[in-house]
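Of the protein chains in this complex, one is absent; all others appear in place.
Entry: subunit A
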Amino acid sequence: MSARSQFAAATGTIAALPARLIEPLMYGLQRLVGIKRMPWVFLIPNLTAVVLFALLPVFINIFYSVSGSDRLFPWDRPLIGGANYATLFDCGNYLDPSTCSRDLFWRALGNTTVFVPIQVTVMIGVALITALCLNREIRGRGFFRGIFFFPVMLSPVVVALMWQWILQRNGALNGLMGAVGLTPVNWLVFPNTAFFWSVFITVWAHMGFYTIILLAGLQAIPRDVYEAARMDSASPWRSFTKITLPLLKPVLLVVFILAVIRSVQTFDELYVLTGGGPGSATMLMVQYIYEVGFASQPRNFGLAAAASLLLGLALLIFTAIQMRISRGGAND
């Protein structure tokens, strides 16, 4: 027997060792629970993790939302029913936050409703254009991929502090504008410009991630389809609309859902950059929840839990609609 086959035999024996050790245990277990229940045995480790780290926190959150006081441990908190929800929904006119008891909740909800569609649309649009450019045979393609992905690796706090340094009154951007004779603008003081930069910065910080996913989707499209289109004299625009977009649709749907969820969760960058200001112009839902639950004193965990459950419910409904559309598309 050659050395190579001896090595292969030894490796095989070692690799099979765990299976041999587990085999009797599995047979014993199968005899004990029956073969029909065996799939559950394999699922138990994962189910335990899901119950402990996903379902249990949801139930704890529900309990917090119907209990009062500033105490952290559930057994110290008295039940108050739906009082926290009633406080949040106590409104004269839902379209006018100033008539609501918790006006900041409705302002944050309104801001989130405007922020998410704009940010997601811009994010996916820019990520798609970038992915299309990076999918071409251009010099230094790897370098550019790295450049676009780089901001994703930065901590959100670093991103915010960096942009604060750029945008503040005596910041780099105003310095540059002054140098070329333009009038400096106090970017973070006006609600509209602060909102614009909030969208810009979050797109800049996260688009690299979606670009990579879309790029992978683009590379999975067979080249011969494009060659066939070229032979049929299809224009680049027609190729894009009739080949690229339809074949990229499943990836785009995934990107869309991920981008929406991430956009609704936006907090760190804006909290450090604007603190939700000017006034409440860039205060999104997660910041409202954080401020009520953690920055206020005494901490109102109950109200924060109620607001977070409402946000979770909205996301759940949105995801269900997305899945339905996605399923509809798959049947086409």
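Just so we're on the same page, a contact is a pair of C-beta atoms (placed from the backbone, for glycine too) under 8 Å apart; a residue touches a chain by one contact, two chains touch by 3 or more; residues count from 1.
Throughout what follows, contacts and distances are computed from a predicted model.
S.K.: Missing chain's UniProt protein name, "RsbT antagonist protein RsbS", "DMSO reductase anchor subunit (DmsC)", "Transporter family-2 protein" or "Alpha-1,4-digalacturonate transport system substrate-binding protein"?
M.R.: "Alpha-1,4-digalacturonate transport system substrate-binding protein"
S.K.: Which candidate, A:22, A:114, A:189 or A:313, sits in contact with the chain we can't see?
M.R.: For the chain that is not drawn, the touching residue is A:189.
S.K.: At which residues does subunit A meet the chain that is not included here?
M.R.: Considering the whole complex, subunit A reaches the absent chain at 68-73, 87, 98, 101, 103-104, 107, 168-170, 186, 188-189, 191, 194, 271, 274-283, 287, 291, 294-300, 302-303.
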